[in-house]
Structures are given as C-alpha cells and as structure tokens.
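Sharing a structure below in structure tokens format, with a few things to ask.
All protein chains of the complex are present and in place, except for one that has been dropped.
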Amino acid sequence: MPQRTFQIGVIGAGSCTPEEADSAYRVGREIARRGAVLVCGGLGGVMEAACQGARDGGGTTVGLLPTDQKDDANPYVDIAIVTGMGHARNAIVAGSSDVIIAVGGEYGTLSEIALGLTMGKKVISLQGGWEIPGVVITQDSKTAVDMAFKLFLQ
Amino acid sequence: MPQRTFQIGVIGAGSCTPEEADSAYRVGREIARRGAVLVCGGLGGVMEAACQGARDGGGTTVGLLPTDQKDDANPYVDIAIVTGMGHARNAIVAGSSDVIIAVGGEYGTLSEIALGLTMGKKVISLQGGWEIPGVVITQDSKTAVDMAFKLFLQ
Amino acid sequence: MPQRTFQIGVIGAGSCTPEEADSAYRVGREIARRGAVLVCGGLGGVMEAACQGARDGGGTTVGLLPTDQKDDANPYVDIAIVTGMGHARNAIVAGSSDVIIAVGGEYGTLSEIALGLTMGKKVISLQGGWEIPGVVITQDSKTAVDMAFKLFLQ
Partner (left out) sequence: MPQRTFQIGVIGAGSCTPEEADSAYRVGREIARRGAVLVCGGLGGVMEAACQGARDGGGTTVGLLPTDQKDDANPYVDIAIVTGMGHARNAIVAGSSDVIIAVGGEYGTLSEIALGLTMGKKVISLQGGWEIPGVVITQDSKTAVDMAFKLFLQ
C-alpha cells in the first residue's frame, strides 16, 4: 500500500519582514529537500516565501486559498485549493497539516495556531512569533523542520 | 426600516468551572435584559450557562453547532444553526458576533478570539481568560456587557 | 425542558419573478403564523420575500449570509449569521432546516435541494422549480407549509 505523504503546514502573515521571508524560504526549502509536502494558505508574505523555498528544493506546494479565485495563489503554489471560505479556511490549513510551523504572524496566524492545538497538532513557532502554552519555540529554520519530522515520526 | 438586532457572542469552553458558569450565566442574562441576541457555539459549559442566563433574562439564543445534529444543542438554545463543519464553525461564531465576550476558555476559545480580532471585532475577556494584545480585560460580568453595548454604539 | 423550535428553510434565487416572490411571501407568512422559525440564505429575491412574509406573520427570521457583511442581509432578517463562506453556506442552510421548501430557483437552489436530500431532509418544491426524484411537488404555498408541519411531526 502506498505511504501517505507527510504534510507540513507553514503559517504566517500575508505581508512580512525580510527576515521572516528568509526564515520561511529556508523552512520551505528544507521541507521539500526532506521529501514532505508544504501546505499553506496560498497567499503572499510568509506563504509565498515558503512556497518559493519548497519549489527551489524540488518539492510540492499546496495553497489553501480563502478566496474563490485560483489566480489569487502565489506563483509558487502547485496545487491551489479554492475554498472561498474566508477565515474559515484557517481550520482546513490546521487540519491538513501533520505538524505546523509558524513564522511570525498576526491574529490570523494565532487563530491557526489555536485551531491546530485544539486538534491536537504539534505547533512549532519561529522568529519571535506567538508564544502560546503548548507551542514549541525555536530560532532556527532547519531545527524547526528537524523537529517537525521527529514529532511526525513519533 | 426595521433595525438590525445587536448580536453579542459569548465564547468559552464546553466544560468549565462553577465560577466560569456563573460569570457566563450573568453575562447571558444581562445581554438578554438589555435586548441583544446571544450568539454562541451551542454546546455545554460556558455556552450552556450563557444560554440559560439569556433565557432567564427573556432573550433569544442562537447556537452555532460544530456537529451535524440539531439535538447536540444545549436545552437553552432557541435557534440551532447546524454547521456540521467542526472547528471551522468558530469563524462563523466570530463573524456573526458584533462584539465578543470570552469567559475563560481553552485553545478553541483562543481561536475564536483570534478570528474575531482578525475580522476587526472588539473582544472582551472575563474571568482570568486569554490575555492577547487587543483584548479588553474585565472581571465583572455586568461591566463586560456594558462595554459591549458601548463598543457597538460607537 | 424547553422545546426546540421547528425551523423551516425557504430556498430560492436572489432575484425572482413577481409570482415567485408572491409564493415565497405566502410561505413565509404561513410559517410564522404557525409558529415555526424561517431559515434562509438572507439575501434578496425569494429569500427577502419569504422573510417579509414571516415578519408580517409575526415570526422570527434567520439569514445565513454567504458574505462577511451583516449589512448584506435583507431588511427582514432578524438574526444574521455571517458565514463568509460563499457557496459552502448552502450546506448550512440545508443542515439547519428541519424541512426545506424550494420556490423556483437556479443552480444554487438545486445545490441546496441536493444537499438537503443527501442529509435525509424532506424537500418540498413549489412554483415550477426543480423536479428531482425525492422532492415533493406542490403548487400551493399553504399546502407546502402544511406538508412541512406534517413531515416534521411524523
């Protein structure tokens, strides 16, 4: 029987600092290099940087769009899921991620972290983002992806 | 033209302490006495206590259920919205509330607070709950409802 | 223990013929006179006419909006549920209706009929609308509401 792919969610704001974009890019590239699929919200900022990294790492990217237009996906999204559901799509991002890595982020990211924790998902937070009880904190992109694989294989 | 009703969301965990239930009951009763509609997730704990209070205050209660069974609503829900959408219904709770009052709560409540803040809603937190930047904190049930009305009428 | 309200969904297009509006108005008014709650998509056309009828009949109306703006509700909606979920809200209309009455309608209405039938709901179709196997057909508004009550009380 074919093995199910490991799906890592990368969450963060639709516009971000260069440092956050850099972290997200490294996270995305490492996810791809290690053979996991990148799941995200499909828009700009952290999502786009992570998708670009995953593309450069030779991986597959999934964008779960809040809008009803496939064209709203950033150019590095391979598979565009057009939810048309606005913020409710955050629950699908959380549900479709085996492990979640947050890069910075605002209230939307916080909602995804909280939804992930509600669902019993492991959440790793990078780069000075939300520090909520239950979230694992790290400063390094590669370490975050290492942790994600370890948590998934447990 | 008829005036739209003022809808106040009360959010909190499906099982709670007696103190939280008491706070939620008082919040619900005050909401009803002042003529607003109570919106909530329709289940037990804080949601049920708030609905019971609103019933006793002579008001109308709306329960936005995560399940696909109307019977899952607590007995004080007047109008049961059967979303069948699991955690994604939290976005509808936030979206349907003009102002949100949180009583304690766990990660699910945090997700509703964050979704509300993302949507630009005012969020008031009671009883030692989540203290997220942007959330107004108070210890008193009546004050929370007073604030909700003031924020709505602004 | 308080009795749960009987919730009847009225579905149909956002713009409609005068004959459809008249049918929807009569359906809404009869629903209210007999003490049930009217559930609908909250917009114009059939939805607005049904809400107006229910208002005139002294009842309560619930509008499940596809958009993220409460103000998109027609003026006869008492309780506005702001789903922000686009067409996915059709599943909530179907799920929240104990019985569904369709007045004319286009593809959106067909989707709600089909979702209702999938969920095992009874669907009554009026006024030359969709004739799908499993749908009960009638030409008269009062008969449709009579049927709805009989089907609910079974």
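In this document, chain identifiers A, B and C correspond to the written order of the chains, with residue numbering beginning at 1 in each.
By definition in this document, a contact is a pair of C-beta atoms (placed from the backbone, for glycine too) under 8 Å apart; a residue touches a chain by one contact, two chains touch by 3 or more.
Because the structure is predicted, anything quoted here is derived from the model rather than measured.
Peer 1: Considering the whole complex, which of A:22, A:78 or A:146 touches the chain not shown?
Peer 2: Going through A:22, A:78 or A:146 one by one, A:78 is the residue touching the chain not shown.
Peer 1: Could you tell which one of A:17, A:96 or A:138 touches the chain left off the display?
Peer 2: Touches the omitted chain: A:96.
Peer 1: Would you indicate which residue among C:62, C:88 or C:144 is in contact with the undisplayed chain?
Peer 2: In the full complex, the listed residue that touches the missing chain is C:88.
Peer 1: Tell me where the left-out chain touches chain A, residue by residue.
Peer 2: Residues touching the hidden chain, for chain A, are 1-2, 4-5, 7, 37, 55, 60, 62, 64, 68, 70-71, 73, 75-85, 91-92, 95-96, 98, 119.
Peer 1: Please give every residue of chain C in contact with the chain that is not shown.
Peer 2: Residues of chain C in touch with the missing chain: 85-92, 94-95, 106-108, 110-111, 114-115, 117-119, 132, 134.
Peer 1: Touching the absent chain: which residues on chain B qualify?
Peer 2: Residues 68, 83-88 of chain B touch the chain absent from view.
We adopt the following convention: only the chains that are shown with their structure count from here on.
Peer 1: At what distance in angstrom does the C-alpha mean of chain B lie from that of chain A?
Peer 2: 30
Peer 1: Measuring centre to centre with CA averages, how many angstrom lie between chain A and chain C?
Peer 2: Comparing mean C-alpha positions, chain C is 39 Å from chain A.
Peer 1: Give the residues of chain C touching no fewer than two other chains, as numbers and ranges.
Peer 2: 68, 83-85
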